[in-house]
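What you see is the complex with one protein chain gone and the rest in place.
Let's look at chain A:
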Amino acid sequence: MPDINELQDFATQVRRDILRQVHKVNSGHPGGSLGCTEFFTALYQEVMEHNTNFNMDGKDEDLFFLSNGHISPVFYSVLARSGYFPVEELNTFRLIDSRLQGHPTTHEGLPGIRIASGSLGQGMSVALGAAQTKKLNKDKHIIYTLHGDGELQEGQNWEAIMYASGNKVDNIVSTIDLNGQQIDGSTETVLPLGNLKAKFEAFGWDVMEIEDGNDLQQVIDGLKEAKTRTGKGKPVCILMNTVMGHGVDFMMHTHAWHGKAPNDEQLETGLSQNPETLGDY
């Protein structure tokens, strides 16, 4: 099992991959990707039991569903560097004929992806279905999901949240990326989310928090803690505080880099703040 320094190096390399992917095609979503780098690193490198020999059915392994599909750059980087497909393929992000579509899809057969996402609010329902199938198959593995905080404005989430507790779907750990930002501004100004902890608890979930979702050790500990809370009759929610754009100083604490690529100069600045560790693709 890698030590924390190795995992930090992994995360730093992932940040470089994110910046280079979106810079090359002058499009994509770096802000949320950078903010969730520790989460993906912890999940795929430390927490999940998963097979890199990809099989759509995913029997006898933990599964992950990304609901806020626009943060595909971090997902692609971590999947590639976890062995799902060649790292060089990150060069094809958003290009014609690529398996690395703007938003993740099963359509082009990219290993590691089990559902298309991008149109927001659908991931939790899909994950609940997969969780129920795991139960029917007597498979004790866990379903992990990630959702944006702004994404919770989509009503389908609340249908799913209500279903999960009402039906004791307790083999799911859903993490909410609380970065407080969305395209048009802060979540507070666009449509306030209110007290999410109270809301999830009122809907019958076991809710825990990760105070700093950009502290790798905290994320690892939090995800491991969440896993111990599964199987106890309640779905588990992690409210994870992150900073959008984390790791690149000029991208932090603003919604401006939600869906905007850096120019050449900005790329160099961003990369200089994240020195190469595992080797660029």
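The definition used in the following text is that a contact is a pair of C-beta atoms (placed from the backbone, for glycine too) under 8 Å apart; a residue touches a chain by one contact, two chains touch by 3 or more; residues count from 1.
What we mean here is this: contacts and distances are computed from a predicted model.
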Choices "Cation acetate symporter", "Transketolase family protein", "ABC transporter ATP-binding protein" or "Peptidase U62" - which one is the UniProt name of the chain not shown: "Transketolase family protein"
Residue among A:Glu159, A:Asp212 or A:Glu225 touching the omitted chain: A:Glu159
Of A:Ser27, A:Thr133, A:Gln153 or A:Ser186, the one touching the omitted chain in the full complex: A:Thr133
Chain not shown: contacting residue from A:Asn5, A:Asn53 or A:Ser119: A:Ser119
Interface with the undisplayed chain - residues on chain A: 56-59, 63, 65, 105-107, 114-119, 121-134, 136-137, 139, 155-156, 159-160, 162-163, 166-167
